[in-house]
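Data block below; observations after.
Of the protein chains in this complex, one is absent; all others appear in place.
Moving on to chain A:
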Amino acid sequence: MSQLSLKRLEKSFNEARIIKGIDLDVSEGEFVVFVGPSGCGKSTLLRMIAGLEEVSEGEIEIGGKVVNDLPPVQRGIAMVFQSYALYPHMTVYENIAFPLRVEKLGQAEVDKRVGAAAKVLQLESRLQHRPGQLSGGQRQRVAIGRAIVRQPKIFLFDEPLSNLDAALRSEMRIELMELHKRLGSTMIYVTHDQIEAMTMADKIVVLNAGEIAQVGSPLELYHKPDNLFVAGFIGSPKMNFINGKVRSADGATVTVDLGALGTLALPRASTAVAGQDVTIGIRPEHMRLDGGEFSLEITPTIVEHLGIHTIAYAILPGGENFIGLFEGNPTIEDAKPLRIGFSIADAHLFDAKGLAV
């Protein structure tokens, strides 16, 4: 049974429609990540679930009950804010205890719950400090602690790692995943960082301009993007797109004319794409130096040597940017033409509307 479900959810600020009809089901214990570029409405969506923004149309159900008009505290959610929103004048203990103080719980119970949260988050030695004396990661943990003590059904995270530096971010990512395992509660996590989404999520919801572009597991999104937007958003470096025109589509094979690069035949059943302007997508990491079923020549303008990978940037004859990512440290040099290839199975085909074929 789904624990949280959104039904035709919409949000408008005056004339502007920010969320344009979202349907989503989240089951108990899932780690769901909302990901999308800035301004896609992901934070607004989270704040609607939290009860900080009003719902313009549609319904939010939590545990089978419509919560549209309930204040946050009655929805059984807890939220961790991007800036952590710690109270600077209170100790860590009082920060974590805040929701319990609001509930007017007895001191013994407060002690017990704060102690338990502090233990989980390794904050025991910090309870008497003020937030200002803590490092970024510790502040983050205090904010999570404040969410834990209420024992909510659903945790909401609004870009919680975006204020941390890169090293700390990957550390906290792992801590959050461990926490999710230990608590087993539903977590909804908003980020603009697709790597966070890929590494943490059970289910990723890719949002684009207030609509769901695709919902799926990280690997589904990676291997079978529904559309150009998801294909370009998931994966780093970005998927390469090559413009082409369909020469023929006979129900078994679609043959695409790629101009100066030649023609590419893909096994697709669709006949509707015949004659359309289409886009071929191929991930940089699927490019190979040792042949492949389709090959093309590029002249790298910039080469990055990362030790584990080597990345070559080039411009195709059609004007598209092209990136190739190769294992290890092959000899690739600037301005030296290079023949690379890929397997037909790794190529993606998108029709004129940008939908996967």
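Just so we're on the same page, a residue touches a chain if its C-beta (ideal position, glycine included) is under 8 Å from a C-beta of that chain, and two chains touch if they have at least 3 such contacts; residues count from 1.
Just so we're on the same page, contacts and distances are computed from a predicted model.
Participant: For the complex's missing chain, which UniProt name, "Chemotaxis protein CheA", "Multiple sugar transport system permease protein", "Cysteine desulfurase activator complex subunit SufB" or "Aldehyde dehydrogenase family protein"?
Facilitator: Options "Chemotaxis protein CheA", "Multiple sugar transport system permease protein", "Cysteine desulfurase activator complex subunit SufB" or "Aldehyde dehydrogenase family protein" considered; the missing chain's recorded name is "Multiple sugar transport system permease protein".
Participant: For the chain left out of this view, which of A:66, A:85, A:219 or A:315 touches it?
Facilitator: A:85
Participant: Can you tell me which of A:66, A:102 or A:174 touches the chain that was removed from the display?
Facilitator: Of the candidates A:66, A:102 or A:174, A:102 is in touch with the missing chain.
Participant: Please pick, from A:72, A:115 or A:341, the residue that touches the omitted chain in the full complex.
Facilitator: A:72
Participant: Going by the touch rule given at the top, which residues of chain A touch the chain that is not shown?
Facilitator: So the residues of chain A touching the unseen chain are 50-52, 71-73, 77-79, 81-89, 98-99, 101-103, 131-132, 139, 146, 150.
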